[in-house]
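In this view, the complex is presented without one of its protein chains, the others remaining in place.
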C-alpha cells in the first residue's frame, strides 16, 4: 500500500534556498539569422532589473539566488523574447545546490585559482 | 533616459505557460560512490507524485508542464535528495519554449520518425 | 620544479576507450524558421551510417562508443548540416565515462526501473 500520489509531503517540500545556475539561451527562428547578440543583450538588461547577482561570460550567464528566484527570472527571459517575436527558445541550464557549505560562484573560481597559484610557487 | 531598474514590467512578466524540460541530475559526494541509480529512482517517485507528464530515458528525464511547475518539481528533487543526505547536486536542464505551436515531446520524436520512415518507402 | 608545458605525457594520454554521450543539436538561422525536425532526421541518418549504438529520445540522442568515435560523428553531424546550408549550430552534449564498471545506457535505465518495480512489490 503506497499513498504516494496523495502524499502531503510534496506540497511541503520547499525548493532549495540557494543555488548557482548558469544558462545559455538560444533563440531559434529569429529574423536576424545566426546572430543572437541583440537577444542576449535584452536578457542582460532583464537580469539587471532582477537584483540578483549575475555574471556574463564567454558561454552563458551565471547567476545566484534562491531556486525560485533564479528559475523565475530565466523563465521571464524566455517570455520577454517571445513577446519580442522569437518563436522558439532553447536554454541549457547547469544548476547546482549544496548543503555542506555556502559558496558563491566567485569563491569557486578563486578556490581553483589558489590551487593553480601554488604551482608557480612550487616551480 | 531609461528607467529599467525600477521598471514595473518585471513583476508583471509571467513565465511561459508551457515548456518541455529534460534534466540529468547528478548527486556528488554520496556515500554510495559512483552509483546513482538509487537517487534517480527516488527522483522518479517524486515525479510520479507531481502529476506532470514525464519520461525516463537513457540520459535523463523529460517532463512537460508550465515553466513554474516543471522548475518547482526539479527543485524539489534537489531538496529531497539533500534531505536524504546528498551534500551536493548538479543538474543539467535543457528547456524549450515556443509560441508557434503546441507540441508534446512525443510529437517531436514522431515528427522525426515520420521523416525517417519515408526513407524506407523511397528505397 | 614542474615542466608541465613541455610534458610529453599529453601526447601519450589516450582519450577514454568507452563513453556514453547524449547530445541535443540546435540549428540556428535556418531558412525553415522554428522547425528543426528535418535537420534532426538528417542527423539520425548519419548516425545510422556510423555503426555506433544510438537511440533517439524526447530531448536528444544517446550514443555509445569510444570517445573519439562518438565525438567524431557528432562533429560530422555539424559539418553535414553546415554543408546543407545551416549557418550556425549549437549542441549540448552530456558525456560520461567510468572505470568501475562497463554499463550500457540500456543497463542504466534498467537499473532504475528495477528499483522502481520493487516499489509495486512492496505495495
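Every chain is named by a letter (A, B and C) in the order it is written, and numbering of its residues begins at 1.
Basically, a contact is a pair of C-beta atoms (placed from the backbone, for glycine too) under 8 Å apart; a residue touches a chain by one contact, two chains touch by 3 or more.
None of these values were measured; they are calculated from a predicted model.
The chain not displayed touches subunit B at residues 1-2, 4, 24, 26-30, 33-36, 87-88, 90, 92, 119, 122-123.
In the full complex, subunit C makes contact with the omitted chain through residues 4-5, 7, 10, 13-16, 19, 29, 45-46, 48-50, 67-68, 71-72, 75-76, 78-80, 82, 87-100.
As for the chain not pictured, it touches subunit A at residues 20, 22, 24, 33-34, 37-38, 40-41, 44-45, 55-60, 62, 92, 94, 98, 100, 105-106, 108-109, 111-113, 115-116, 119.
Heads up, the rule we're going with is that only the chains that are shown with their structure count from here on.
Subunit B has its Cα centroid 14 Å from the Cα centroid of subunit A.
Contacts with at least two other chains are made by residues 24, 33-34, 92, 119 of subunit C.
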